[in-house]
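Removed: one protein chain of the complex. Kept in place: all other protein chains.
Take a look at chain A:
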Amino acid sequence: MGTSRSDRVHDVVVVGAGPAGLAAAGRAAALGADVALVDGAAVPGGQYWRQPADDALAGSVASLHHGLARYRRLVERVRGIEAAGGWFPRHQVWTVTREEGTFVVLAITGTGAEEREVGIRGRRLVLAPGAYDRQVPFPGWDLPGVMTAGGVQALLKGHAVTAGRRVVVAGTGPFLLPVAAGLAESGATVAGVHEAASPLAWGRHIGAVVRNVAKLGEGAGYVRTLARHRVPVRTRSVVVAAHGEQVLERLTVARLAADGSVLPGSRTTVAADVLAVGWGFTPQLELPMALGCATRVDVDGSLVCTVDDQQRSSVEGVFVAGEACGIGGADLAVVEGEIAGAAAAGTPLTDRRLLRRRLALRRFAAAMHAAHPVPTGWIDRLTEDTVVCRCEEVTVGRLRSALPLGADDARSAKLLARPGMGWCQGRVCGYAVSCVMSAWTGVPPSPVSIAARSVASPLRLGTVAATEDPSSAAES
């Protein structure tokens, strides 16, 4: 296995073909830039507009998508990039390096014996890596059948498969509604939606909400769908435990008091073969952090990239757009992508309407985060044998045993008890370990230490070994 590197140097390399990356690539190309667009999936769309890898399959899930006309317009705009040999599907980017004043995006493509590394060069970068579901542990969450809300949605949108026959949707945030509605429309029985937030929580942010009336309409549509299917929607309600021998069979749900604790006597049991759970999203920051882009902690507690009004990061030539700048949804991601693409192409947008739209959408996102916090009570509901790190099978008890050894934050706990040392590199448990350690020790959480990873996507050692030294590659 070797590395293939083209001598071609693109004006702009866009990493990620979700809403932000698609918008950035299309805008940059429309302004005359030679653009490369790189994505791990076979078809553009990202997680939000996730598309099946096959046309027949795509036809059977088209009705589930929101804003599909807009998606098609964005895809149409990147056709020229594909025709010019700049579209790199099924390329999993694992890191970005610099060589002689250019950036080199290193990606793995192919499987098994066909696996190889490809280097794609560019003068400027737009990083649109997206996000994945944020999770917190609870007793039984490692049973098969407990899935992330995003994973359940990916099965449906990307593969036309309902994750289960009888599904409970739980956690917090507006994303739970389309997941539940999609399942109900596709024939699954949705046994309940359990939203931890109070229905009154949005009331304090009415200004941000009225400037984004379309979003209310979208949410109301999902609520109507759920009502039509007689799906019970409970607020201030939470799944506190999952039960089953080898797979998920039952869930314990409970009502939450205002302080995030469970109301006494409110626990009930619900039969389910799948739980779709999510507590907001975690941005994927490996690539911007590998390049040294400055970060900040957003209102939802996530580490995000610091960008200016042209989506410029702190690193010259590197632009960041979408969820990596703060979780805000597909509409905001598209706006940020348009701005980043134009700036990366060397023609910054002067359209003040777009800049105002970004501000309104960011305010909406801030209101959403304030209305849908992760209720703190989850830490009190952990038992000593609850798994925290799924990869290394680190339980609460084992994590606690690191305290007398001197562990006082997620990073020292990782070294002493191994949470975050496994396959996923703490992507799933990092937030939770950080919160639990902070609750135990009083030391504030450090989102930087749990987000820093040298490899954005795991790869085989042989692939790295086969990579040419950048300096010798430049000479040859």
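Please note the rule applied: a residue touches a chain if its C-beta (ideal position, glycine included) is under 8 Å from a C-beta of that chain, and two chains touch if they have at least 3 such contacts; residues count from 1.
Assume contacts and distances are computed from a predicted model.
Between the names "Glycerol-3-phosphate dehydrogenase [NAD(P)+]", "2Fe-2S iron-sulfur cluster binding domain-containing protein", "Acyl-homoserine-lactone synthase" or "Putative branched-subunit amino acid permease", the one given in UniProt for the chain missing from this structure view is "2Fe-2S iron-sulfur cluster binding domain-containing protein".
In the complete assembly, the contact with the undisplayed chain comes from A:Val247, out of A:Leu200, A:Ala220 or A:Val247.
When the omitted chain is restored, the residue from A:Ala30, A:Leu57, A:Val223 or A:Ile379 that touches it is A:Leu57.
Touching the chain that is not shown, out of A:Val105, A:Val136, A:Ala163 or A:Val239: A:Ala163 (per the contact rule at the top). Contact between chain A and the unshown chain involves residues 40, 42, 47, 52-54, 56-58, 111-112, 132-133, 142-148, 150-152, 154-155, 158-161, 163, 246-248, 273, 390-393, 422-424, 427-428, 457-458.
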